[in-house]
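I'd like to ask you about the structure that follows.
Removed: one protein chain of the complex. Kept in place: all other protein chains.
The block that comes next holds chain A.
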Amino acid sequence: MPRITRKWELFPGRNRFCCDGRVMMAPETGVFYVTVCLIAGTSGLFFAFDCPFLAENITPAIPVIGGLLFIFVMSALFRTSFSDPGVIPRATPEEAAYIEKQIEVPNNGNSPTYRPPPRTKEVLVRGQPVKLKYCFTCKIFRPPRASHCSLCDNCVERFDHHCPWVGNCVGRRNYRYFYAFIVSLAFLCVFIFACAVTHLIMLTRDNKPFLEAVRLSPGSVVVGVVCFFSVWSILGLAGFHTYLATSNQTTNEDIKGSFTSKRGQESFNPYSQRNICGNCFYVLCGPAPPSLIDRRGVVTPEYRAEQERVSEDCIVTDKTYGTVKIVQPQSNGVAVPISGSDDTGSTNNLVSNHQRQQQQPHSSPHVEPMNGNVVNNSSQIVSNEVPLASLNLAPIDIDEIEPLPAPGIRQTGCTVLSTAGLESPGLPPVATVMTPLSASRLRLLQDTTMIESALDLDSLEEASIGRGSQAGLIKLGAI
């Protein structure tokens, strides 16, 4: 009997599959094993050292509660890590060709330069304009709230973020598991910490020295220290995701500030159920969407042929996109310090702020004149978000910098990349500014910061291309 080929074996993304496609994870899973070991190890120490004593001296309910919490945490973690986060299947060749034909705009003869076809289209969601971006990898216009995860190389529905700790993207299908994991982990952490501290205090009760207690129960000390240091970030994360769930936002949208009113434009979250409880219920217990990628489906010859045509198409079209990009970063003709060019005002502002945090001791004199050069109002938006930038670089969303002409945006990408990629403080900032965009450097940035929601490769390229053809933006109201 011939071996059955299942669809996960031909899956175009970079995910890892185990158990014949039942388990699906991100390509990098190292940190996930750290998470599992940390949780299992700490809980193991707790059950070995604290539980027998506490069950005897306080109540036998303690090991039971601890055990239940531990099972819940692990089950939620494994579900988050092993399930499909909501990957949107890539377009079939026919569909890709159809979209390609649709967005092709006839070039009018009187424009001197070739305008690449627009790569965004606008729809109205409950009266709120939402921009759908074209995904060059998946060959689709991404549905609202979807984003392309550059680590897994998939578009993910209601993309929240790519979480290396759970070794998977967090998206529409596994957000509820992720939230359950975070919240239950917070409870478990607090519970274990309290128990360990109680145990140590009870050991020192009879005027015994503290060292004696440590000698009697060294595990409790280890457990206490681990829990003490991790509980703060876990509690913070649980609080943050509770806030997101009550407002039906994703981390991605919150970082980008998608629903904050800007430049006098009224903005609201069109996906919200308009009340806190409704949002929570909908996000956490609402209808569970199905997996759309059919990873366990059997590959038919037609399916295989179609997949092969997709990969052929990819090679061909990549070439054309390559030529479309006429945006040249060096074209400004500005010599080494770009302090004179207006369109990089926002970039400079952001970069210099960022650098000041990185290289406090030797803040270079080059930085100052750049910072003063705030020209267009888009720089306002960026600089408002600088405090956040120090955290994780995420708010540098190229999409938000609208009035900039294409070369400026191109440089935004470059500058941000180079400063984050090369953190050597000795280099004068100006030298790094002109480094051209490279995918490998972007990848490096993403790997170091582990935040790729706002800065994924696709959106960067789209921003530079899409902006160049803003005049031709398709206005497509739904219906």
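Keep this in mind: contacts are C-beta pairs under 8 Å (C-beta built on N, C-alpha and C of every residue); 3 or more make two chains touch, one makes a residue touch a chain; residues count from 1.
Criterion: contacts and distances are computed from a predicted model.
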{"item": "Name of the absent chain as recorded in UniProt (options \"Ribonuclease P 21 subunit\", \"MAGE domain-containing protein\", \"NADH dehydrogenase [ubiquinone] iron-sulfur protein 4, mitochondrial\" or \"Ras modification protein ERF4\")", "value": "\"Ras modification protein ERF4\""}
{"item": "Sole contact to the chain not displayed, among A:Glu9, A:Glu95 or A:Glu212", "value": "A:Glu95"}
{"item": "Omitted-chain contact residue, chosen from A:Leu10, A:Val31, A:Ile103 or A:Leu124", "value": "A:Leu124"}
{"item": "Residue touching the undisplayed chain, where the options are A:Glu56, A:Asp206, A:Glu266 or A:Glu302", "value": "A:Glu302"}
{"item": "In chain A, positions touching the absent partner", "value": "21-24, 71-72, 75-76, 78-79, 82-84, 88-89, 91-92, 94-95, 98, 123-126, 130, 140, 143-145, 158, 176-177, 180, 270-271, 273, 278, 281-282, 284-298, 300, 302-303, 305-306, 477-479"}
